[in-house]
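With one protein chain removed, the remaining protein chains of the complex are shown where they sit.
Every chain is named by a letter (A, B and C) in the order it is written, and numbering of its residues begins at 1.
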Amino acid sequence: MDKELSSIHYDQYLQLQKILGAQHLRSAGFNKPAHDEMLFIIVHQVYELWFKEILHDLGSVMELFSDGTVEESQIGVAISRLDRIAKIQKILVDQIDIIETMTPLDFLDFRNYLLPASGFQSFQFRQLEVSLGLKRERRVSYTQCSYSGVFSEEEQHKLEQLESGNSMFDLVEKWLERTPFLQFEAFDFLEEYKKSVSKMLLREEQAIEGADYISEQEKQLRVNMLRDTNSYFSGIFDKDMHEKKVAEGKLKLSYKATISALLINLYRDEPLLRQPFMFLQKLVDVDELLTTWRNRHAQMVLRTLGQKIGTGGSSGYDYLKITAETHSVFYDLHNISTLLIPRSFLPELPKELKKKLNFNYSKDR
Amino acid sequence: MDKELSSIHYDQYLQLQKILGAQHLRSAGFNKPAHDEMLFIIVHQVYELWFKEILHDLGSVMELFSDGTVEESQIGVAISRLDRIAKIQKILVDQIDIIETMTPLDFLDFRNYLLPASGFQSFQFRQLEVSLGLKRERRVSYTQCSYSGVFSEEEQHKLEQLESGNSMFDLVEKWLERTPFLQFEAFDFLEEYKKSVSKMLLREEQAIEGADYISEQEKQLRVNMLRDTNSYFSGIFDKDMHEKKVAEGKLKLSYKATISALLINLYRDEPLLRQPFMFLQKLVDVDELLTTWRNRHAQMVLRTLGQKIGTGGSSGYDYLKITAETHSVFYDLHNISTLLIPRSFLPELPKELKKKLNFNYSKDR
Amino acid sequence: MDKELSSIHYDQYLQLQKILGAQHLRSAGFNKPAHDEMLFIIVHQVYELWFKEILHDLGSVMELFSDGTVEESQIGVAISRLDRIAKIQKILVDQIDIIETMTPLDFLDFRNYLLPASGFQSFQFRQLEVSLGLKRERRVSYTQCSYSGVFSEEEQHKLEQLESGNSMFDLVEKWLERTPFLQFEAFDFLEEYKKSVSKMLLREEQAIEGADYISEQEKQLRVNMLRDTNSYFSGIFDKDMHEKKVAEGKLKLSYKATISALLINLYRDEPLLRQPFMFLQKLVDVDELLTTWRNRHAQMVLRTLGQKIGTGGSSGYDYLKITAETHSVFYDLHNISTLLIPRSFLPELPKELKKKLNFNYSKDR
Partner (left out) sequence: MDKELSSIHYDQYLQLQKILGAQHLRSAGFNKPAHDEMLFIIVHQVYELWFKEILHDLGSVMELFSDGTVEESQIGVAISRLDRIAKIQKILVDQIDIIETMTPLDFLDFRNYLLPASGFQSFQFRQLEVSLGLKRERRVSYTQCSYSGVFSEEEQHKLEQLESGNSMFDLVEKWLERTPFLQFEAFDFLEEYKKSVSKMLLREEQAIEGADYISEQEKQLRVNMLRDTNSYFSGIFDKDMHEKKVAEGKLKLSYKATISALLINLYRDEPLLRQPFMFLQKLVDVDELLTTWRNRHAQMVLRTLGQKIGTGGSSGYDYLKITAETHSVFYDLHNISTLLIPRSFLPELPKELKKKLNFNYSKDR
């Protein structure tokens, strides 16, 4: 235990005997070794290794946020970890190019031996989805059975526990709801923001009306856009409407958390909000990359299987396409963009609040 | 004209005065220069330059295929050109990462000045879609107007001409239909293929029935997959049904061309069919990458605009998502995979035909 | 001027007439149009457009740092801009894949018409190098002439002015030198760091000596590594030695700036130092990506030209390889790693200093 300097060889350290001894070609077992089955096995093992790392990083971020308070210095750590996850996801997408070097005909050489093994049986991938915040009731199902039916009882139990605990989404929502700056002494962020929005809309309307140098058609386009814009804003000004949408499943993020996320996006130039802003951005990155992966995966399946039913019994392509549309967890954060207003209309923060959001060491270098 | 050796400077050759003098920030015109508008302009100019190159390469391939006969050596050239297009498309997708460094808030600094300019007004992109084979009637519309209404009369005329001529899809279809090997003396490819499919299905059925070592549930999964497989095959064996589907818009590729594409996919190991096979693969690559681009583009728009209406008047994200689903041109080629059978069931080619498909120089090195 | 809402068309906005009208194939002028010359022109134009954007972003960062004081909120902006540059550079590297679709034989179809045009005549690239901080005397020359001899007098003058002004390197060095925390009341960073280093080295030495469970050979390896480590540290403890190395050109960053960079790297978890740390990292990214680009460029040239002399008169490959080795500007920042010590040996900061490095808003959410 204290033999810190005891030597270790690369092979032992990486347990290569296990890692490189875990490729058994089913086709070889039937005396018809298919060259490409090796690729098929290895690429899936690589995916699982990366999933393990993603879960390791995501878990550590969730731990940082599970405490009720998050120290500012920890947000930096969280950003780094999410950034790592995003970089891994990028590779997960890109390495689909490798799988596609296996042609559909080559796949048929061993596909029959694999049944009913399928990516649906990846426990880690389900862990990842659940940890991020995908709820059971929001899942698209590909058969009449539960998504977790393919796992052992022990694993099913783990998934249920995970589902009943706090997901990354839940933790971020709570963290956002704790943001203390929505109301700072006399400054009521939402009230000020409302005023700015009204001013902005009015100004735009007047500008359009007075613009005798544009055609009626163009005026109409602009007026339509304006009305449309207006309707988004009314959503955020009406807490009840927001909560109704949450109840209907059209929105996920709570009213208060949404307002906080808006504040952070609008005032991200203030030093204290810089890191929270980057953190929210990284969450969107991770979510977006998962969607990219689902889309790319669907295309690859179409190409390899056409409309054949997958080894797991799903219609492959269609299922994957739909999950790309619907399994996004942080959609409401992407969507904050709808509520942003130009910096020139941004309500000015009270001096005292600005100071709070800055460092103790005030003299700039 | 014959001064071949006359010198030229890098600046002149690349006409950099034009290229680097074409960035006028609208926001600067209104005395509020927005730093990120430069990026916005440049990234779009880069896209247009790459579109020009893609059209240049695609056009040259179409020319090679427009003749009625395509020399074998020209297929090699076509593959190289399509491969270049695919490599460019990969960059078009990847460089969305650059655009996303512009945050939604930064975009608002100049967005208002751009109306109604929008990517919908990219003539070259429409040329590309039409050249590949996207038909006017299959387009998803984002307003009540024609997609070409935003262009000048001259450009509209060009698009109409392009639409009425042969697209890449049409040329490939005709080339496939000319494949001479479907019927070679006594060898009738489709007949032999049918027999093989029947043999394969029968064998699988028997195997499932006799497998007393698997559960009933698993048997059922396999039987379902088998039936499902069966139904795809019946489609290709019935010319009338195929043509009905084409008439209904469910399929695009003609019956004969589909059979030829199947033959090429199955016998791609024969030297003469190697290049045609690679050519078909590259077409699928190009189509797939265009879909990837549309998906990625949609995500980027969601992130930058949320649900705001785009400067072109469309609902941005939704429109782009739907086109990713539906504007694929070579879907039927992706889908050939559905009809493939394992090599072990492949009907053997007559010796004479095998020879025809090989080189005159017979002794292998 | 105040017609903010005046409409604009995509074509006008992007000045596509200029952009898409700037491809004149020299080979066409000699009645031997070479298909691939279009690619050659377009890819270089795309490079120049991206260079313009990089210069735009880099210039804006330099402006932020040119003032003598840099507000904390501006460091966030600088990070974003450098991150954008890095993302562009990644594309610049990746798109070499596109150029390589042009085979050497295809290049010969028009190469002769290009003389003496060459990438050496890219004014923007030289601007970029100089702006980053590449000094004239440190340049590897490829002919007996000055690197700037290929430019017009006006351009040469601009380069000279740029060279005599503050480069990004100079500005960063000055900013680092202004770091106020090296000496904070009784806390002398360098003194404390020295003590920690000694403690660490002593502890390791004792551990090695006492480790009777490792072989003599392994002990020797560890002792050697320790001595080697020791020698790096002695360099940073001796200001005179450091300055001598700067004078000899072996180091570039001043003594004080180096110490500051070390402090930022070691205490980057403190909120106030987080952004400065990320800023230094991004500088290293940009530098590293420029090296990657030079390496990749060299390989591409080898492949396309072999050992032929380039159109600019250089030996192509060799020149580019050497610049990859030697034209790095922020090498000393990469190299800070040499001086890092494990967190467990990090001297603790005085409480008062820790507070200074935190936000005014102290209660964590």
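One rule holds in what follows: a residue touches a chain if its C-beta (ideal position, glycine included) is under 8 Å from a C-beta of that chain, and two chains touch if they have at least 3 such contacts.
Nothing here was measured: the structure is a model prediction, and the numbers come from that model.
Trainee: With the full complex in mind, choose from C:Lys158, C:His334 or C:Lys355 the residue touching the hidden chain.
Mentor: Here the residue in touch with the unshown chain is C:His334.
Trainee: One chain isn't shown here. Among B:Asn31, B:Ser164 or B:Asn360, which residue touches it?
Mentor: Considering the complete complex, B:Asn360 is the one touching the chain left out.
Trainee: With respect to the chain omitted from the figure, which of B:Arg222, B:Lys252, B:Arg303 or B:Lys321 is a touching residue?
Mentor: Considering all chains, including the one not shown, the answer is B:Arg222.
Trainee: List the chain A residues touching the unshown chain?
Mentor: 1-2, 4-5, 7-16, 18-24, 26, 29-31, 35, 38-39, 41-46, 48-50, 52-53, 56-57, 60, 80, 83-84, 87-88, 90-91, 94-95, 97-98, 101, 112-124
Trainee: What residues on chain B make contact with the chain left out of this view?
Mentor: Chain B touches the missing chain through residues 3-7, 69-73, 76-77, 175, 178-180, 207-208, 211, 213-215, 218, 222, 268-272, 274-275, 355-361, 363-365.
Trainee: Which chain C residues touch the hidden chain?
Mentor: 32, 103-105, 108-109, 112, 115-116, 204, 218, 221-222, 224-225, 228-229, 232, 265-266, 268, 281, 284, 288, 291-292, 295-296, 299, 302-309, 313, 321, 324-325, 334-344
Here is the rule we use: only the chains that are shown with their structure count from here on.
Trainee: When you take the mean of every protein CA atom shown, which chain's own CA mean is nearest to it?
Mentor: If one averages C-alpha positions chain by chain, the most central is A.
Trainee: Roughly how far is chain A from chain B, centre to centre by C-alpha average, rounded to an integer in Å?
Mentor: Averaging C-alpha atoms per chain gives centres 29 Å apart.
Trainee: Averaged over CA atoms, how far is the centre of chain B from the centre of chain C? Could you give it in whole Å?
Mentor: 39
Trainee: I need the residues of chain A touching at least two other chains; which ones are they?
Mentor: In chain A, the residues touching two or more other chains are 218, 222, 268.
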